[in-house]
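This is the structure I want to talk about, given as structure tokens.
Only one protein chain is missing; all other protein chains are in place.
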Amino acid sequence: MARDTTHPPQQTEDRPASTSRRGFLQLAAATGAAISVGRSAKALTDLPYPAGDLTDEKLVDMYRTILRIRWHERTQADEMLSNPDYRGYNHFYAGQEAVATGVCANLRNSGPRNQLDLVYSSHRPSGHAIAKGVDIPKMVAEMDFRATGMNGGYGAEMHIADPDVGFAGADGMIGPAPVIASGSAFAFRARGSDQVAVVFAGDGNYAAPHFHSTLNNAKILDLPLIYVCENNLYHQYAHYSLSCPHEDIATAAAAYGIPAVTVDGQNVVEVYNVAKEAVDRARAGGGPTFIEAKTYRYYNHWGAPGATAGELGAFGYDPLAITHFRPEKEVRAWMQRDPVDIARRILVEWGIVDAARAAEIEEEVKAEIAAAFEWGLSQPFCTPEDGLKHVFAEGTVPARQFG
Amino acid sequence: MARDTTHPPQQTEDRPASTSRRGFLQLAAATGAAISVGRSAKALTDLPYPAGDLTDEKLVDMYRTILRIRWHERTQADEMLSNPDYRGYNHFYAGQEAVATGVCANLRNSGPRNQLDLVYSSHRPSGHAIAKGVDIPKMVAEMDFRATGMNGGYGAEMHIADPDVGFAGADGMIGPAPVIASGSAFAFRARGSDQVAVVFAGDGNYAAPHFHSTLNNAKILDLPLIYVCENNLYHQYAHYSLSCPHEDIATAAAAYGIPAVTVDGQNVVEVYNVAKEAVDRARAGGGPTFIEAKTYRYYNHWGAPGATAGELGAFGYDPLAITHFRPEKEVRAWMQRDPVDIARRILVEWGIVDAARAAEIEEEVKAEIAAAFEWGLSQPFCTPEDGLKHVFAEGTVPARQFG
Amino acid sequence: MAIKSWMYSVLEAVQHEMREDPAMTWIFELTPPVASNPGKPVINLETEFGRKRVVNTGIDESWMASAVIGAGLAGSKSATYIPYQGACMPFQVIQNVAGKLRHKTGGRAAVPVVWIIEMTGQTPGFGGQHSCYEEDSYYMHIPGVRTVVPSTPYDAKGMMHAALRSPDPVVYLYPAGLRTLTEEVPDEAYEVPLDKAAVRMEGSDLTIVSSGAGMPGVLEAAERLTGEGASVEVIDLRALNQMDTETIVNSVAKTKRLLTVDQSYYTLCPGAEVIARAVENVDGVRVKRVAFPDAPPPASPEMFLWMRPGPDNIVEAARALL
Partner (left out) sequence: MAIKSWMYSVLEAVQHEMREDPAMTWIFELTPPVASNPGKPVINLETEFGRKRVVNTGIDESWMASAVIGAGLAGSKSATYIPYQGACMPFQVIQNVAGKLRHKTGGRAAVPVVWIIEMTGQTPGFGGQHSCYEEDSYYMHIPGVRTVVPSTPYDAKGMMHAALRSPDPVVYLYPAGLRTLTEEVPDEAYEVPLDKAAVRMEGSDLTIVSSGAGMPGVLEAAERLTGEGASVEVIDLRALNQMDTETIVNSVAKTKRLLTVDQSYYTLCPGAEVIARAVENVDGVRVKRVAFPDAPPPASPEMFLWMRPGPDNIVEAARALL
């Protein structure tokens, strides 16, 4: 959809409108306060530089990606809550969509394998996977353990991977993924490639000993690694302040001499911008960057306890949490700064699409996701004997359960 | 020996002499430059506060401890170089004596077990062991695998331990010791004891993932842990700058919000002072401290290659080092600021002992060490079957080598 | 005495020992030391003993495992609960430090600590990295550490008492799938030894040896085999290191037929050791081994449930031996 550049968004300051793309965005950035929701929208006002290379198409794409992640989650949550035959599960990412989206929009997500940027994910992978461009129907099938799923039903949620789009995969363990990602970055540098490796890791990962290995070696060896710390305040039921002495985890990274920034993880353009700087630097041989995105998840740590079919988020105390839990009003407060809303408002306020078209896009995405679930959940179950395959590149291992 | 407080050391500045202990030491500290050797003795001039609680006896004791470590090493090196029957080995500590000595002089090294401060050492343990007060003859026997050695010949150099003096022991592995030491500190805090745990670890330990675990948990839990980083510039053959982005490793610790200082590791009083502050803080519940002692070892990483019987230090390139080595002139330069010389000069210049008495003490120590070797090397060898003991607290495990 | 769940029984033992010994500590990560049981008071170690003694750490099993070693060396009995996801994070420090400490110091160091290490592989759908029932083999090869794996709430409590009172370091494997078991468990403290197997059923035709999460399936299979007229002897290893050779050998000397059952991978599963000890000591034994194939556990329940040894597999393998 064409954007009417002669129609600047409402202004709170008296500044001349500009028809140059760059100027327009600067202006748009400056007007953020006008469209903020509830709290001062640092997100839209403090852009470190205008997202000068963001075409309308890219902005719409990012909105669509955020919606895909959101509706994949909501649909899956509804399945979990109301379809007794559904066997999948998830560590929901709802609330954090702008992080994966803003970062991955900077990456090479298709093309020959040896050109792709690699994304390493965590136990909370479906948002990262969608942002990196995996086939959603196949992921849906995978999460319900179907033979034609993205990983043949071997992996399921916490272990999905799609090398074809450079999604190196989920890693269910806290600790190893960032170190392994740094190894990919090491390989890129060794072979003179301008690929970059990105790892998404939670605030919980900070305490793992691997955190030090990752950052120290990334710095020492000048690796094209982007460490995206999604600080959603909690690891499982514990607040991050219980295991981290820093208010900003980025402080820890800065100590190594690594460029480290914190960013409002709810605003996709802001995330995009800091990620762009990081990716550009890494591609140019400038070494690692640490990005801490301040964000929040709307569901509890795992699954859908506390959630209601048809509604976004989980409320009430997490029944799985015994001695620690997060306050319900904290969840509701964060939902006021929803990444979907913010992305939509950016599009509308910047005049890229109008509200009707934005709603239409959301309906398109909903339909796409519904179709993905329909396809995914109609796929065949796995063949038991296939469990003996893929241990090694060739052959099968012997069955041993029969004695 | 009585100190003549009316006879102040030579002064380079015009300051009134004081007969108060505190004043005297302040003065003495200020005069350090006069007794410096070759390079400006930051060591003696920059004492952060006067070593006000240091009695003459303690100062002499520290001198004696330094000498014990030194002569134990020199005697052992000579054994290695000229006695074909000698089987022991060492990672020599010569050059670093003031670090262990200054730190351990602040600790509780005798008394009931549940009052002792604990020292965790590294693969370079004999200096720490002597400073903590182990029985030297038994250690000598242990290092030559004798049945009556400190650890019955089971451990030998890199695995010695003496719980009776709170020497928790050497740990031949790089990484675990600091984390384990933090566990002792955790136990002290949990049971309301004012004991402290001290770990000595090399610059090489910085890169280990355990470094992060140790400091992070020490900070978060406010543990009475003192991490003494002996930065002797090299781990094995690699300069620490190859694996650490900080000029001062203390910077890394400071990032956690842990009080972190660097200290001239060649000056025992300066080490004593910073350690005192750390120990006092830890005992009072004030949490951890990181001390980086800048120091140097006179021998190569392991054993006596490059050394000559009867001479201190090893010169020429380490034949064990293939692609990396340290320059000989660096060794010689550091030997100009020898911890034995500096300790001796402090005693003499501060009027605690005169040069003749200082020399006499050295002779006493030499004799003591000679006797330790005589006793140690006349001890019986181990009984083969005893290898099956001490696997568990009770009993022996079966022999399995006979089929 | 009351019907108690596994976790309640275990925490009863821990609570008892912590009351006895004010220096004792407990370190956990995401499994709070809290349990309730019908008709019994809630146990919450964190609130009862306070956060100096009962600590919730960050996600750093290496620290947890190392910290209890340090606490032990400082003279404080100490235990930590390692969730299954981190089951091998502490491996090196247990293998190359803790297990060697007493011996390398000539008996002068004691490490009176317990690592409760969760094992899983009981939940279909949790595959790959989240489904490991393999630690039994890794940990039982370590000398100087007692590695045990109880299979009932009664043993779980008694072995926890024994582990916490032992002067030796203990790897106490906890097959998380057994958390649903309940049985009569005494309220008072008692010990179940850390080096004795249990004969769960006596018989003369065939010896079946298993441990931990393998036991419920073995007992079910043994019932069925008994119904078919076979006389089956069932041994629950309980102690993996030091293994109770005598109980195995006595049984096999009688039955001359041995079936081992493991949820661990086939190659070097505990059953391999059982078989080797049996045939080293008794001639003419016929053996079979049922185990998880040498493949990671797939997520798909269809694949996983087919691969994990169950009662049907055990019955069939037993029939082939009888």
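Order of writing sets the labels: A, B and C. Residues in every chain begin at 1.
FYI, contacts are C-beta pairs under 8 Å (C-beta built on N, C-alpha and C of every residue); 3 or more make two chains touch, one makes a residue touch a chain.
Remember, predicted model here, so these are calculated numbers, not experimental data.
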Displayed partners of the chain not shown (whole complex): A, B, C
Touching the absent chain when the full complex is considered, from A:Gly155, A:Gly204 or A:Gly376: A:Gly155
Of B:Leu54, B:Leu67, B:Met80 or B:Ile174, the residue in touch with the unshown chain: B:Ile174
Identified contact with the non-displayed chain, of B:Arg70, B:Arg108 or B:His159: B:His159
On subunit A, residues whose C-beta touches the chain left out of the figure: 113-114, 118, 149-155, 159-163, 168-169, 171, 173, 176, 179-192, 195, 197, 209-210, 213-214, 216-217, 220-221, 389-394, 397
Interface residues of subunit B (partner: the chain not displayed): 87, 89, 145, 147, 153-156, 158-159, 171-175, 204-209, 235-238, 242-244, 322-324, 381-388, 391, 397-403
For subunit C, the residues touching the chain missing from this view: 88-89, 91-92, 95-97, 99-100, 103-104, 127-129, 132, 134, 137-138, 140-144, 241-243, 264-265, 267-273, 275-276, 279-280, 283-289, 293-296, 298-299
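In this text, only the chains that are shown with their structure count from here on.
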Chain-level touch network, classified as line, ring, star, complete or other: complete
Per Cα centroids, the chain farthest from subunit A: B
Rounded Å distance, subunit A centre to subunit C centre (Cα mean): 39
Centre-to-centre distance between subunit B and subunit A (centres being mean Cα positions), rounded to whole Å: 49
Subunit B-subunit C separation of Cα centroids, rounded to whole Å: 42
Shared interface positions of subunit C, touching two or more other chains: 57-58, 60, 62-63
Contacts with 2+ other chains: residues of subunit A: 207, 209, 242-244
